[in-house]
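So the structure is just underneath, and the comments pick up after that.
Of the protein chains in this complex, one is absent; all others appear in place.
Letters A and B name the chains as they come in the text, with residue numbers starting at 1 for each one.
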Amino acid sequence: MRRAVAPGFALALPAWIWLAAFFVAPVGVVFWYSFGYKPGLFGTHANDVLSLDRYAEVLTPTFFDTFANTLWVGVLGTALCFVVGAPIAYWMALKAPARVKGLLIALVMVPFWTNFLVRTIGWLILLSPEGWLSSLLQDLGFEPLGVLQTRSAVLLGVVYNYLPLMILPLFVAFDRVGDVVREASSDLGGTPLRTFARVTFPLARPGIIVGVLLVYIPLMGDYLTAVVLGGAKGNMVGQMLASQFQTAQNWALGSAMAIMLVLMIVLSIVALGALARLIAIPVRARYRVDLMEEVA
Amino acid sequence: MSDQQPIRILAERSAVPGVLRSLSRRQLLSMTAIAAGGLLLAACSDGGRPSPGAVARPTGGPLEDQLSIYSWADYDDPALLSAFTSASGPKIIVDSFGSNPELVAKLTAAKGTSGYDVVVPSSNYIPQMAANGLLMKLNKELLPNLAHMDTQFAVESDPDSEYAICKAWGTTGFVYDTTVINRELKTWGDFMDAAANEASGKTSVLDDPGELPGIYFWANGIQWETNDEEHLAAAEDYLVNTLAKHVSVFDSNPANGTIPQSTAVLIQAWNGSARQGIMASSTPEKWRWVLGAPNTEIFMDTWAVSATAPHPEASHAFINFMLKPESQLANVAYMGSHTGGAGIEELARAEGLPYLDMIFYTPEQVATMQPSTTTEGIARRVDIYNKMKAAASA
Partner (left out) sequence: MIAGFEHPDAGDIRISGRSVIGQAPYRRDVNTVFQAYALFPHMTVAQNVAYGLHERRVARVELRARVAEALAMVQMRRFADRKPSQLSGGQQQRVALARALVNRPAVLLLDEPLAALDRKLREEMQLELKLIQAKLGLTFVFVTHDQAEALSMSDRIAVMRDGRIEQLDDATTIYRAPVSAYVASFVGQQNFFSGVVSAVGGEVQTSYGPISTVSTGLSVGQRVRAAVRPEFVELATGSPPGDTNRVEGRLIGVSHLGEAQQYLVQLGPELSVIARVATPLAPKLQIGESVWCSWRAESVQLFPDDEPIATGSLSAPTTTAIPAQ
């Protein structure tokens, strides 16, 4: 057994080193800084006196107001990505002809080939009050387009930017469910909708969770995407954080904000997970089959 | 947001020529930069300090065969650079930065091995960069075209151009859509009034913690760089509780879309991007530019040479070349910023360049412009900025 353990660990070593160097260490540094203070105009942080004062400074109404807006963007944006992305991924994985699947995945990836800002300028031009869409609407007797810099525009930008991150894991998840068990469900009398609810969805759940987290977590820390089309309505906590590091040069306060943001993202995930479980309870009860009851 | 967005856009500029031009212009005065620069300088003040004596002062000998420029992206007419190479020989390599702290960090971290020759810091960085040995003392004998510069636009902390010469300068004001706002706006006070009325929900302001209180201070005759808490609290109250709810976007480069696409009708802007935005608009006649009044700001970028420049002779020859009135005129046309030369305005008028009133200002107007200096009020301003953003997104 000893011999079997050692090579396994050795193989994982690069991954551990990578994780330690690029995740644990930076987060550790940020965590450490968050207990320090900004020593003066030309210093960003000092840790000779440790305190929780920075956390007290973080917990202001501004932070919570901004976090509330961030949460709104994060939850709704992720939900929309799922609503839009799931049917696409489902179709790609289970309905599209096998020979075009590679092409479809490439098409999903294509937007990543250009910078998000450059692509979004296209949207800006399209949706602006003087864009051709707006002109067309006005020719038809409608009001000029007023979508930009509204909450709808925030969500549009978010969905546009994050959709591929949702589609790809969902595609993999649906693809792995495959035809066999779905045919079995159909064979046993499951309508397409019921087959999705009872077989496809539960089996794809790990991938769905991955997709949701892959969109939700970076989105919560994002401070650019929401702003591009949403303007002032797209204000995010990430922006506050960046302003502390880049503009105020107060790394101690910025670090405390970063830690608080991580904590609140984790808390929100736990809360959403608990909510999902709560919703699942009656479903689980409905399909529980306990043969012991019959004996009793 | 204040620094990050422009940096990302700058990174893409080569891919989108024209669309995003002029963005860099406004980084410089961001207070951000000031503090960061100070910090980096402080950090490198011992150990990391490059030794200024390492490179011989240029004497006017033969030019080296290369020249490395470290500047803001897309900041010089490419035709000028190739003209210099064909006339004088040195091949030019251009690299770009997105903020002054980035420039300072690159120079200090390299400990004299950065390989950069000509650098373009903002004027408010000059004293600290010089004091920390990052800049070479210029040999003015090799810069005869310095005579074409207007002394009015010399760097305030370096009036004799020992280290730096004005490359471009700009100011702050606002643009409004005359089809929506049918009265004449003249001052920051008018801006505030229009924002609360005709332009409510259609107002764009600069995405910069220094510029936002600026609106209130300039309107009310308060020194822009004040650290008086009473003034700051008053500015905060106005920005958070009054202006925020009328703001639709925080945009440092309205030339990108806000002006040409008319997504706002009242737009705080730096003069360079305001001019580009109007020129990009399909209905330029509806936009009117107003220089901030009664007071506003002035910001400036400068020509300087790294203390460890490997090609000091070529550096001086290049700066001298760029100071030629014809070169300055070419750059005015290319960037839309005043280059600080004397008589450039007349040349530009003769050339027939458009919207010159957005580039050139009377001495009386210039007298109302306040330079940004190192300030201790950054943290407080960022605090106000974040509160205002939270209020605007609600």
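Criterion: contacts are C-beta pairs under 8 Å (C-beta built on N, C-alpha and C of every residue); 3 or more make two chains touch, one makes a residue touch a chain.
What you are looking at is a predicted structure, and each value in this text was computed from that prediction instead of being measured.
Although it is left out of the displayed model, the omitted chain contacts the following shown chains in the full complex: A. Although one chain is not drawn, the whole complex shows that of A:Leu94, A:Val172, A:Leu203 or A:Leu272 it is A:Leu203 that touches it.
For the options A:Asn115, A:Ser152 or A:Ser186, the residue in contact with the chain missing from this view is A:Ser186. Interface with the hidden chain, as seen from chain A, comprises residues 180-181, 183-192, 194-195, 198-199, 202-203, 287-291, 293-294.
The working rule: only the chains that are shown with their structure count from here on.
Only residues 38, 41-44, 62, 65-66, 69, 114-115, 117-118, 121, 124-125, 128-131, 148-149, 223-224, 227, 231-235, 239-240, 242-244, 246-250 of chain A touch chain B when the two sit together in their complex. Residue ranges of chain B in contact with chain A, taken from their complex: 1-5, 8-9, 11-12, 15-16, 19, 30-32, 35-36, 38-39, 41-42, 204, 209, 244, 247-251, 256-257, 260-264, 282-283, 374, 376, 378-379, 381-383, 385-387, 389-394.
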